[in-house]
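Structure in C-alpha cells, see below.
A single protein chain has been omitted from the complex, and every remaining protein chain is retained in its original position.
Labels for the chains are A, B and C, by order of writing; each one numbers its residues from 1.
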Amino acid sequence: MDPATTNAGRAAAAAGDRDLYRAAGFGRPVPRGKRPAILVVDFSRGFTDPAVPTGADMAEELAATRRLLDLGREKGVPAVFTTIAFDAAQLDSLPWLHKAPGMAALVQGSPLVAVDQRLARRREEPLIVKTGASAFFGTPLAAQLAAWRTDTVIVTGATTSGCVRASVVDAMQSGFHVLVPRDCVADRAAAPHEANLFDMQQKYADVIPLDEVLAYLGGLPAAAAAEGGRL
Amino acid sequence: MDPATTNAGRAAAAAGDRDLYRAAGFGRPVPRGKRPAILVVDFSRGFTDPAVPTGADMAEELAATRRLLDLGREKGVPAVFTTIAFDAAQLDSLPWLHKAPGMAALVQGSPLVAVDQRLARRREEPLIVKTGASAFFGTPLAAQLAAWRTDTVIVTGATTSGCVRASVVDAMQSGFHVLVPRDCVADRAAAPHEANLFDMQQKYADVIPLDEVLAYLGGLPAAAAAEGGRL
Amino acid sequence: MDPATTNAGRAAAAAGDRDLYRAAGFGRPVPRGKRPAILVVDFSRGFTDPAVPTGADMAEELAATRRLLDLGREKGVPAVFTTIAFDAAQLDSLPWLHKAPGMAALVQGSPLVAVDQRLARRREEPLIVKTGASAFFGTPLAAQLAAWRTDTVIVTGATTSGCVRASVVDAMQSGFHVLVPRDCVADRAAAPHEANLFDMQQKYADVIPLDEVLAYLGGLPAAAAAEGGRL
Partner (left out) sequence: MDPATTNAGRAAAAAGDRDLYRAAGFGRPVPRGKRPAILVVDFSRGFTDPAVPTGADMAEELAATRRLLDLGREKGVPAVFTTIAFDAAQLDSLPWLHKAPGMAALVQGSPLVAVDQRLARRREEPLIVKTGASAFFGTPLAAQLAAWRTDTVIVTGATTSGCVRASVVDAMQSGFHVLVPRDCVADRAAAPHEANLFDMQQKYADVIPLDEVLAYLGGLPAAAAAEGGRL
C-alpha cells in the first residue's frame, strides 16, 4: 500500500464529490449572526482521558476549545456544556446501550462524566445532562438557546463522528446557523472524523479553522454580545 | 492512482477502526423485537429522479425496498413514509436552506415531493411531512411509532449520508432498536454512503443485508405482527 | 340558583387563590421583547363554524385576532398559523382519537381544516399542520420561531381550554415570553375558558386585554420589527 497514492485517490474522489454536491445545491456558506453561543459537546473524562476505553488523547482540541471559550467569555458570548450521564435504572432498557455497551460506564456520579477541567467551566455556564448522542435530544438545550436569543451556534467537542455530528444536525434543524471550528472537534479515529467533517460542511454547517471563528467573535460589538441571554 | 491499492488501504484502515471501536464497546448486535415497523425516508422524486439536481439513480434500492414493503404488508408490519416539503413561507428563514439551497425546490405541491410510485404506498401507510434532515425532528413520527407499540424500526431510503443517518440516530434515541438493510439505502456519492454505513453499524444500528431482514420478518408469528398498531 | 351569588362566591374563591399563588411566587409579569411573533392556534372551520359539532361561534375573537394580525403585518411582526389535520392512515392508532373521536373529522383535505377566511392568512405566513393539542408537539414550530429570532410569542386561537393552553405551556417551555390577549382566544364553554385563563395568567403567560398588546406592538421601532425573520 502506498499512502500517498491512497491519499491522492481520496483527494480526487472528494473533489469529485464536492462538484456533485455543488451541482445539487449543497455546501454554501451560512450567515454569521449577531448573537452566537458556544456549545461544548461531551468533553468529559470518559472521552478525553486516553486511559479510559471510550477515551482518546484530545489535548490539542481541548486547548483550542479553551482559546475559543476564553475569547467568548471576554466578549460575553454564552457557553453551554453537555455530558452523557445515565441513571443506573436506565441501563437495561435503553437501545443505545445494547448497540454501544461501552457507554454504560458513563453513569451519574462516575468521575468519567465530569467536564474536563482544562476547559474551566464556570458557574454561569449550564451543564446539560444527556442520554443520547445529540446534545438536543431529550434535553432543554434548544429552549436554553432560544431563551438566550441565539442565532448562531458554534459547536465543539467529541466525538466528531458521533455526538458532535448529531448535535450539529439538530442545531441546524432547531433554527440556528452552525459553525464548526475544525480544530475544536475530536475523534478516536481519523477516517470517521474526516468523513463527518465532509458531510457537515456540505449539508449542515460551515466547517472552518478556529482562527476564522475567533476573528468573527472578535468583530462582534461588545455591547450586543454582552447583552448575552438577557432580554 | 491504483484503485486496488486504494481499496486495500481503505480496508486496512477500516479493519483497524473496527478493532478500536470494539475495544471501546461499540458495534454490538441489537435485539430484534416482536413488533417492527418499516420507515421509508425521502424516497420522493426529488431524490429518486436522476434528472433532478438533487436526485440520483436509485432504481436498485427502490426495488429492494419494495421487496421489503411487500413482505411487511403480507405480515401486517406497519410502514410509514416521509417526504421533505417546505411551506413557501419558510424558504427565507430556515437555516438549512442557507446551507443547502438546492433543497428549496422541495416545496409543497411540487411533483418532486411525491413518494416514488415504484413503492406503491398504500392508504393505510402514513406520510410524514418534514422540513429537516431527520424523519423525527419536528414531526409526530415517534408518537406514531409508540402508538403502534413498535420495538424495532427498519430504516430505508435516501440519502444514506443525510436524512437516513439523521433518522437512524433519532430512532435509536427515541427508544427503538434499529435495523438498516444496506440494499435499501441510497446515496448520490459512494464515499459518504460507505462512511455513514460504518458509523451507523458501529454506533446506532445493525447494518445488514436485506435477506437477513426478510428472514427476520418471515419468522414473525403471523398473529403478533398482524395485531399491527392495534392495542 | 342565584347567579349573582354564584359569581360573588366564585370571585371570592378566585381572590383567595390569587393570594395563595402570589405567596408561592406565581403570577408575575413577563418581559415584553423586541421581536414578537403572533401564533394563531386552530382558527380553522372545524372550530370556528358553529354548524360543525366541534365548532362554536367565535366571530368576536376572530375579529379581534384580525385587528392584531393587521397591526402586526403593518409593523413587520411575523405570524404563523396552525391547523389540526390527520392523515387518514393515523385515525385508528392515535390515542387522542380514542378519547376525543370528534376530532377525527379533521382529516387532510376536509374543508374543516382550512384556516378561517376572516383572518386573511397571507402567503408569507406559514401554516403548521399538527396532530396533537399543542402547536409545538410534533411540529417544527419552535425551530421556526427560533429561526425568526423570536423572543415573545403572542398566542391567539381556539380552544382556550385545549390547544391554546397546551401551546402556551409549550411556548414558555421553548424559551419564549408569552402574551395571551384575552379577546383573541375562544372556547365552546365558559367555565373551562375562565379556569384556563386563570391558570395561564398565574403560571405561564400574561393574560391581558388586546388593547395592551396593540399598544406594545405599536411601540416597537419600525426597523427592528421589520427586520422580521431575517438575520
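Please note the rule applied: a contact is a pair of C-beta atoms (placed from the backbone, for glycine too) under 8 Å apart; a residue touches a chain by one contact, two chains touch by 3 or more.
These numbers were taken from a predicted model, which means no experiment stands behind them.
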Residue touching the undisplayed chain, where the options are B:S44, B:S134, B:S174 or B:Q201: B:S174
Given A:Q144, A:Q173 or A:N196, the one touching the chain that is not displayed: A:Q144
Residue numbers in chain C that touch the chain omitted from display: 1-3, 5-6, 8-10, 12-14, 17, 20-21, 23-28, 30-31, 53-54, 94-96, 98-105, 132-134, 137-138, 161-162, 165-166, 169-170, 172-173, 175-178, 188-192, 195-196, 198-199, 202-206
Absent chain, residues of chain A that touch it: 87-90, 92-95, 123-127, 129-132, 137-144, 147-148, 229-230
Touch list for chain B against the chain that is not drawn: 31, 33-35, 140, 142-151, 173-177, 231
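Throughout what follows, only the chains that are shown with their structure count from here on.
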Chain whose average C-alpha position is farthest from chain B's own: C
Chain centre separation in whole Å, for chain C relative to chain B (CA means): 36
Approximate Å spacing (C-alpha centroids) for the pair chain A, chain B: 24
Residue list for chain A, restricted to those that touch at least two other chains: 31, 173, 175-177
